[in-house]
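Of the protein chains in this complex, all but one are displayed in their positions.
The block that comes next holds subunit A.
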Amino acid sequence: MASLLRNSGKITTTAGLIARPGFQSGRGFDLSSFSGGAAPFSAPRRFQTTESDIRVDSHCYDDEISQKFSVLGGKVPYSSGMRFTSELPEEKVPCYRVLDNNGQLIDSRNFAGISKEIAMKMYTDMVKLNTMDTIFYEAQRQGRISFYVTTTGEEAINIASAAALKIDDFIVPQYREPGILLWRGFTPQDFANQCFSNKFDDGKGRQMPVHYGSKKLNYFTVASTIASQLPHAVGAAYSLKMDGKDACVVGYFGDGGSSEGDFHAALNFAAVLEAPVIFLCRNNGWAISTPASDQFRSDGVVVKGQAYGVRSIRVDGNDALAMYSAVRSAREMAITEQKPILIEAVTYRVGHHTTSDDSTRYRPLEEIEWWQMARNPLTLYRKWLESNSWWNDEAEAELRSNSRKELLKAIQVAEKIEKPPVGDMFTDVYDAVPSNLFEQEKLLQQTVTRYPQDYPSDVPVRAVPSS
C-alpha cells in the first residue's frame, strides 16, 4: 500500500500495492512487511475479510458461499428460521449522563475528570454565549441587525465540545455553533462586526449574520446549505490523514441535517476512508417546525452510525461534563484509531429557529418552558460548580453584568464602523479580479456616483484603480 507520510516537511513514500485476492500485483507484496509508519492507514484491511461476530442459535456456514472475498465482507451464518429484524431495537440506545438533576456526579468512575481552569472557562463562556444570544436577538428585534440565530439551550454542546478539542482540530459548523469560536478567542467585537457586515468583518461583509468563519481559528465559514459541510469535514479529515497530523475534524449538524443525502454519504465515506472525523449531531428536536418524529423513524440519529460502520454514542447534550467527556474520548479514538465517530447530543432548541420564526405557532409554550427551567444546561452545570465552591451568586451577577456591557458596547461600536467598499463586491470571486468583473465594477461605480440618492449612503464608493 502506498502511503504518503509527511512529517515536518520531509516526504517519505513507500511504493506498494494492496494484495487483493484475485488481483495480480506483479510485485508479490507481503502484507506482513507493511509498517504502518506514523499514521496507521491500515489500508490492507480494505481488501481483507473480517470475521463477522453475528451468532444465532442454528447456524451453519456454507464454505462454498462464504469465500474469502465475499460481498458481505465475511462469514455470515445461515438460518432456517425466517426472521425479519425489527425496525426499532427493543431498547432505545441509552443516553450518557454525568450529572444528575441536582448537579451531582452520578458515577464518578465514568467521568475522567476536568481541570478547574477548563471547568470555569466552560461556565463563563456558556454564560457569555447565552448573553450574546439575548443581546443580539434584541438588537435584531430593534432593527439594528437584519437577522440572528440563537443557540439557546445548546450552550453546553457548543462550549463543552470546544473545550474537549484542541486548536488544531478543524471545526466544520452548520450555523448553531458560534460557541466554539467564542471558546477559541473570537471576541464580542468580532461577532458584532460580522453581524453588522462592517469593514472589519473577516468575511468582508459578504455573508448574512451568524455566518462566521475564521481560518486562524480553524473554523470553516458557515454556509447556509444544510449538511453540505459534512462531506467537507470528511475532506478535511482526509487532508489530516495524508499529513499524519495529531488532530481531527468535528462536523456539526442537526436532526434535520441528518435527513440530507450529504449526511449519509459523508458517514459512509468516512467509514470506508477511515477518516479521523467526529460527526456531532445536535438533536434538538426541531427543524424549524418539523419535529424529530417527522424527520426520521429510527431511534434517533445514533443508530445510523452502525448502519454505516461508524462507532457511535448518545449523550445528554445539556450536560456539559458528559459532552466534555464524550468528545474528549471521541477525539482520542478518531485520531489514534483513524476512524469516524458519531455523537448524538440530545438537547432542545429553546429559542426559535431564527429571528424569522415564531416557534410558539407550532409547539406548546409549556414544552419550551419545561426545557428552559428543568433541563437548562447553565443551571445544571452551575449547580456542580457551586457544589465545589467554585461559583456563587456574586460571581454570576458580575459576569452577566460585564458580559452584557461588553456586548452592548461591541454592538454600538460595530454599528458605527463603515461598511466595506463597493469594490469588495468584486474581489475574491477569483484570485485576481478578471476583466469582466472589473468592467462591471466600473459600471456600478459610475451609476452609484451619478445617482447617490438611490443607493445606501454608508457604503464607500472607492475609486476604481487603473489596471
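Everything below uses one rule, namely that a contact is a pair of C-beta atoms (placed from the backbone, for glycine too) under 8 Å apart; a residue touches a chain by one contact, two chains touch by 3 or more; residues count from 1.
Methods note: contacts and distances are computed from a predicted model.
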_Not counting the visible chains, the remaining one has a UniProt entry; which protein name from "Ribonuclease, RNase K b", "MIP18 family-like domain-containing protein", "pyruvate dehydrogenase (acetyl-transferring)" or "Small GTP-binding protein domain" does it give?_
"pyruvate dehydrogenase (acetyl-transferring)"
*asked:* Touch as defined at the start, partner being the missing chain; which of A:241, A:282 or A:331 qualifies?
replied: A:241
_Selected residue (touches chain absent from view) among A:130, A:174, A:198 or A:214_ = A:214
*Residue of A:90, A:366, A:394 or A:431 in touch with the missing chain, whole complex considered*: A:431
*Contacting the left-out chain in the complete assembly, out of A:124, A:228, A:259 or A:402*: A:228
_On subunit A, where is the contact patch with the chain that was removed from view?_
1-4, 6, 11, 13, 15-18, 20, 23, 41, 43, 46, 170, 172, 201-204, 206-207, 211, 213-215, 220-221, 223, 225, 228-242, 261-262, 264-266, 268-269, 272-273, 427-431, 434-436
